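What follows is a single structure, and I will ask about it in a moment.
All protein chains but one are shown at their positions in the complex.
So that you can tell them apart, the chains are marked A and B in the order they are listed, and the count of residues begins at 1 in each.
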Amino acid sequence: MAVSTTQVEAHEPKKEEYERPWLEVLKRFTRHRFAVGSVVVLSLMILAVTFGPLFMPFGETDSAVTKKDQPPGTEYTLPKDLYYNSIGGEVRTPKGTTLTFWLGSDNIGRDLLTRLLYAGRVSLYIAVAVTLLSELIGIIVGVMSGYFGGLVDAFAMRFVDFLNTLPLLPILLIISTILEPTINLLILILVFFSWTGGARLMRGQILSLREQEYVSASRALGASNLRIMFRHLVPNALAPNIVNASLALSGVMITEAALSFLGFGVKLPAASWGNMLKGVNTTILEKYTWQAFFPGLAIFICSLCFNFIGDGLRDALDPRAKR
Amino acid sequence: MTVSNSTSENLLEVRNLKKYFPIKGGLMRRTVAQVKALDGVSFSIKKGETLGLVGESGCGKTTTGRTVLRLIPPSGGEVLFEGQDVLKASSSRMRTLRRDMQIVFQDPYASLNPRIPVGQSIAEGLTIHNIGTPKERLDQVAQVLDRVGLNSGHMRRFPHEFSGGQRQRIGIARALVMQPKLIVCDEPVSALDVSIQAQVLNLLNDLQKDLGLTYLFIAHNLSVVEHISNRVGVMYLGRMVELASRDQLFRKPMHPYTKALMSAIPLPDPTIKRDRIILEGDVPSPVNPPSGCRFHPRCWLAQDICKHDDPIFEEKEPGHFVACHFAQG
Partner (left out) sequence: MAQSDVLLKLKGVKTYFFTDEGTVHAVDGLDFQVRRGETLGIVGESGCGKSVTSMSILRLLGKTGKVIEGEIMFDGENLLDLSEEEMRKIRGNRISMIFQQPTTCLNPVFRIGEQIIEALQIHQGLSGEEANKRTIELLTLVGLPDPVRRMRSFPHEISGGQAQRVMIAMALACNPELLIADEPTTALDVTIQAQILDLMRELREKVNTAIILITHDLGVVAEMAENVMVMYAGKAVEYAPVHALFEAPKHPYTQGLIASTPVLGNVRDELETIPGQVPSLLNPPAGCRFASRCAHKMDQCTQEEPPLIKLEGDRLVRCWLY
């Protein structure tokens, strides 16, 4: 049903409005209130995890053996004769000072807030790196596959199928016995297993878009395959991948959590939001709820923010978006 | 450039053009059948003239346009543009040829990239071929927008901000900016409303007069083709069945299919009562086209010979080519 055709004569835009298309994108993004809110929240979190630890009296691994499983707000006066630093942190606070476990302490007396901040660095880094890399690879493979079709497509998609049949956990188990698991290795492995979704999405989009007449039009003007793929097809096909990426970000965080939980992820005593949830059981949930609640909340807030930003980006990048 | 005698007048010559689309099937994805979309089509277009191609869906008219421009690879035949074989041109030669041969598409909504401002879409050909500085390109785009009845202020707009007729003007501007010699117009007005269609047809006519363009005008609407063409070819199931000057064809059609096609068009005049030829059945599948004359199963004049012998496409009267055993005026 033809509802309306926008009238071009209706209003001439101000000059600067069409001089800079990025301004338009930004303008459309700012209309998405949740997305803007998410950017603010996420920026604050990134600031906090980057600079926050510098202001914390505790070190990442400092533990107060006498203050295990303390609830949020517990005060702790440093003992006269004892370093609270049992594992190797530096003493920065004079003895006798009274400190507060704002978010409580964990099962060996480490400050939860401090660990949460250190963990955020690792978790956000892993999530962003894995998602960006795997979307990048997925998009390139998907575009090639969909655009050229034939053997390229058959080979790429069979490889994707093959990867999808591989079980992640046993393979990680094997790898971790052979190689020393570092964070960057973990990222590479996660990328290797997670680019396939993006590739499939992109391929499907390209398959339908490559039949569009503007592609033929561009070819009739003498455009090269690369130009057609990356100037005409990818920008039009990107929306599902952006949404996919925003979901994947939170997915990676949760996978990393699961892996840490099983001991393949970020190795203790280094903290990640995932391994802070490690060992959560009914006793902890009932008695020391804060130990599970705060890392969980951090993951939840981040996932939510990423999803809203993904939504906002998708709309902002589409000049046809309404309103 | 060497130009042989026979082609001195002809901008484009198409000889025995064929396009078969394979149908793949089975485990090994072997070709199990072929759709004979184009099966030996020949025609020529003189400089500055408009050749109309009409026919119903599946007759191969669109495939003809795309194959001539090598947007899809042909299965056989020759396409000579200014005496040079387009189909055998090297890729660098093809790049230069593309500047001379442009296309305007049917669907003004689908033929513009929705994410690119129309100014950039129009300038794309110039960018690809590295013609001029960015500033000069901008000027050229502004000029050509003006030429098609829009203005330079529209350059930064996105396609969705335009109506169908305006988008078709943008599509024309994109072809025009390359200063082509030939424009293939693939159903350029069939998606437009009548009053807008008239605007676009008049624009195409004006441009031809002013710039000496040559058109291959593909359409299913006979009235539109009659309006714009100097010569007209009628296609049926991958073959050209009749080709003549506009007046010859519309005043004195010789092929029974052309006659049926013309009589089938409802005329906006309730006082005219015509003896309508109503064809039986549907167009047969181009996978297994009928033997002999491809039109014989629907033809009221068909005799035995039509089932066995493929009629030759021959000049029955000066400049009037017909492929029919019983062609008559």
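Methods note: a residue touches a chain if its C-beta (ideal position, glycine included) is under 8 Å from a C-beta of that chain, and two chains touch if they have at least 3 such contacts.
The model shown is predicted, which means the values in this text are computed figures rather than measured ones.
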Hidden partner chain, touching residue among B:L267, B:V287 or B:I312: B:L267
Residue of B:S91, B:T133 or B:S195 in touch with the missing chain, whole complex considered: B:S195
Residue in contact with the excluded chain [from B:T31, B:T96 or B:S223]: B:S223
Which of B:E9, B:E136 or B:D282 contacts the chain that the document leaves out: B:D282
Residue ranges of subunit B at the interface with the undisplayed chain: 56-57, 163, 165-166, 193-199, 201-202, 205, 220-224, 226-227, 246, 250, 260-271, 276, 278-279, 281-283
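As a convention for this text, only the chains that are shown with their structure count from here on.
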Complex contacts: residues of subunit B adjacent to subunit A: 66, 69, 71, 94-95, 98-99, 101-103, 105-107, 110-117, 121, 124-125, 128-129, 153-154, 156-158, 160-164, 166, 171, 174, 178
Interfacial residue positions of subunit A with respect to subunit B in the complex: 5-8, 12-13, 18-19, 21, 212-214, 216-224, 227, 231-232, 235-236, 317-320
